[in-house]
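Here the structure comes first, spelled out in structure tokens, and everything after it is commentary.
Note that one protein chain of the assembly has been removed; the remaining protein chains are unaltered in position.
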Amino acid sequence: MDLAYNLWPINRSILGEGNRNTFELIQKYVGKEFDFLKINSGTKVFDWTIPDEWNVTDAFIIDPNGKRILDFKKNNLHLVGYSIPVDSEMSLEELSGHLHSLPDQPNVIPYVTNYYGKSWGFCISHNEKLNLVNGKYRVKVDSSFKPGQLEIAEYFIQGSSKKEIFLSTYICHPSMANNELSGPLVCASIAKKLFENSKSNTLKYSVRIAFMPETIGSIAYINSNLEKMKENIICGYVVTCVGDQRAWSFLPSRMANTFADRKALSLLKTQYPEFKTYTWLDRGSDERQYCSPGIDLPFASVMRSKYATYPEYHTSSDKFGDVVTEEGMQESIDFYLTLLGEIQKCSFPKAIYLCEPNMGKRGLYPLNSIKNAYQNSKTLMNILSFCDGKTEESEISRLTGLSHEQVTLNIKILYENKLIYFEK
Amino acid sequence: MDLAYNLWPINRSILGEGNRNTFELIQKYVGKEFDFLKINSGTKVFDWTIPDEWNVTDAFIIDPNGKRILDFKKNNLHLVGYSIPVDSEMSLEELSGHLHSLPDQPNVIPYVTNYYGKSWGFCISHNEKLNLVNGKYRVKVDSSFKPGQLEIAEYFIQGSSKKEIFLSTYICHPSMANNELSGPLVCASIAKKLFENSKSNTLKYSVRIAFMPETIGSIAYINSNLEKMKENIICGYVVTCVGDQRAWSFLPSRMANTFADRKALSLLKTQYPEFKTYTWLDRGSDERQYCSPGIDLPFASVMRSKYATYPEYHTSSDKFGDVVTEEGMQESIDFYLTLLGEIQKCSFPKAIYLCEPNMGKRGLYPLNSIKNAYQNSKTLMNILSFCDGKTEESEISRLTGLSHEQVTLNIKILYENKLIYFEK
Partner (left out) sequence: MDLAYNLWPINRSILGEGNRNTFELIQKYVGKEFDFLKINSGTKVFDWTIPDEWNVTDAFIIDPNGKRILDFKKNNLHLVGYSIPVDSEMSLEELSGHLHSLPDQPNVIPYVTNYYGKSWGFCISHNEKLNLVNGKYRVKVDSSFKPGQLEIAEYFIQGSSKKEIFLSTYICHPSMANNELSGPLVCASIAKKLFENSKSNTLKYSVRIAFMPETIGSIAYINSNLEKMKENIICGYVVTCVGDQRAWSFLPSRMANTFADRKALSLLKTQYPEFKTYTWLDRGSDERQYCSPGIDLPFASVMRSKYATYPEYHTSSDKFGDVVTEEGMQESIDFYLTLLGEIQKCSFPKAIYLCEPNMGKRGLYPLNSIKNAYQNSKTLMNILSFCDGKTEESEISRLTGLSHEQVTLNIKILYENKLIYFEK
């Protein structure tokens, strides 16, 4: 929660100082330096161009009574993201065209961005807007644009395999809690835990945890890494909206048939059987890129209350305490750690030798071949007979009728005896 | 019907003057010159050899009473197709071996051909045959064979795509109506209509309408064009027996699972839910070639009363008025034009960009990102997410739960905005 409160006031966006400060605080918390992917403003990434960096020194309006209102320093949601600089006087009528409010939720400030529109705007609660008096308003937006770099920060926890599990979260949202500080907070905590564990215990699959601005970030990341991603990622999850305690939610991949889907669903069914299932049509975060046609990576998403489904979503009322709880985030951390653990237990073993290997010379088969002596080695041989590099352990379990525990134990024996391998 | 009556008396066969005259009349009716594929007699096409051209000046028999009977000039069905020249006297007994009649249908002249047998014969109603008296008969067949060309005439109505819809019909049958002047007549009318429409309105998919002799014609055509056909044809139909009003019939492709099958079945179910379904085992026209192993083109057939199922089939009683009606042909024209229209509405859109494109810069996404602003663009993005070049619109409709209208509208928007393409 300390990290949460420190990150809260920072003005994050897709590029800018706020993002760097955010990365700084996360690094301090995790105790590990990030690897950065930095892409210059102006660079083409698929259909997109990386925009300039946006920084804000101050932004406010002075009302006709001389009162400073909609003060960015009090709440960065007041300023529309990527607003251009303004220093001007205008009537209420003119100003109104630049004010955003939610008539249905009159007490909250909405969250608005306009990254590519070269305009400016302020966000205001609808009630406050209705109370604005006629007269001259001074509008001041002390923002600046300059060529910079889109920055994606990632942790890579090296496992024994090049194959990796990918967690993707986004850091472009300013002061909101569930959507979205919960994702980076949960991911930071997962990273810290995995690094700690990795001192005593090497993972099987590497884990990559990437913090990036939403959409343009994942597009830029894929643009730089598609081939490697296709080769190495066995499953991935978009970690977002993981802070409240009101629901568990599942959003599948495009065809809803990947290893990522299967593993997440299997754990949700066990731990939170009341979870809500959404469809690909309800998607809204970076799975839009990871699963798009031609990319087709195995990404799903496990959330608490899904974005766009809870009233506080994208408003100033999406806050710690009211919406996001420490316990809610802790449950999400626990869920994802358990899920990673379950995936770590999975493998796609492949026999090293054509034909059955000589088990006797490895002490895995009774040297004296006498009737009934094979019962123990039989399980091992049954499992080995399905190690074709395409069949995951839970499928081997289904095919052999053996429990997961038995399969896992025997796969370990086969691996230690250099009889199977896992594609690197 | 004028064209029908003009075509009626012509002695069509697989090669010969009658075919050229037929093409001539069709060209005049449609008002467009054909493209011709001409293949010399003697040329090998797969397992076949193009035979010589066959022409007939006259053919008749003089009975013992001096009466001219079985006069080719009165009904070209009297002469077996590809009969060799004869000028000879013979007994009734000897003649009988050359006479073909149908005991079960004693009043009709059967239609008989013997393209590759180098023999001669006459066709006669069974009753007339029974009445023949003993005595000397003079037989005269003034036919000739000479090296010529198998001629296939085609219209190509250029669409914006190289992908094409193929209509195949055959012009080798002499004076019969349902099987077969109805196919060429219906196809001529469709061609005329499409050319007229194409002046104001370019098609999406090109349409090719080919008039050829049955069997040897489609074999020769495939022999010359297989590669292009495999690349370009999205669906094809054999247009035959489309003149009577007694039934609607569907004959599927070999595996009954192509886009041609789906679209034809879908329209039949809507328009003529009482249609009869045949199977591949009931086939009998050029789908035998188009769907054969190794060719495997997506061809089906929509007919009225299917060949070999109605009593007048392949006899002199298959006539206009009695069997084929103007209304029947018009309904078939309408059906095929509607089917072409439905297929024209289909597409296999493919996203141009990997990852989602930047919709905002195209005005397809609200620049101001505020809660609930995306409803309109969401449909667009859902559809785009299935544009993988393999999924046809009706399948996208099924996957997104959107109506065909919505899918079509949005596909258009995506296309106009250069976000998807259709493989050329």
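As written, the chain order gives the labels A and B, with residue 1 at the start of each chain.
FYI, a residue touches a chain if its C-beta (ideal position, glycine included) is under 8 Å from a C-beta of that chain, and two chains touch if they have at least 3 such contacts.
This one's a predicted model, so the numbers in the text were calculated from it and none came from an experiment.
**Student:** If the hidden chain were put back, which of B:N6, B:S41, B:N75 or B:T215 would touch it?
**Tutor:** Per the contact definition at the top, the residue touching the missing chain is B:T215.
**Student:** Quick one: which of B:P85, B:P110 or B:G389 touches the chain that's been left out?
**Tutor:** Residue touching the chain left out of view: B:P110.
**Student:** So one chain is hidden, and I want to know which residue out of A:V112, A:L132, A:L150 or A:C387 touches that hidden chain in the complete assembly.
**Tutor:** Touches the omitted chain: A:C387.
**Student:** With the full complex in mind, choose from B:I171, B:I295, B:I333 or B:L414 the residue touching the hidden chain.
**Tutor:** B:I295
**Student:** So one chain is hidden, and I want to know which residue out of B:T258, B:T315 or B:S332 touches that hidden chain in the complete assembly.
**Tutor:** Final answer for the missing-chain contact: B:T315.
**Student:** Given the full complex, what residues of chain B touch the hidden partner chain?
**Tutor:** Residues in contact with the chain left out: 46-48, 80-81, 100, 102, 110-117, 119, 121, 215, 218-219, 222-223, 226, 254, 280-281, 288-289, 291-295, 308, 313-315.
**Student:** Which chain A residues touch the hidden chain?
**Tutor:** These residues of chain A touch the chain that is not shown: 350-358, 360-361, 367-372, 381-382, 385-389, 400-401.
By our rule, only the chains that are shown with their structure count from here on.
**Student:** Using mean CA coordinates as chain centres, what's the gap between chain A and chain B in Å?
**Tutor:** That pair's centroid distance is 57 Å.
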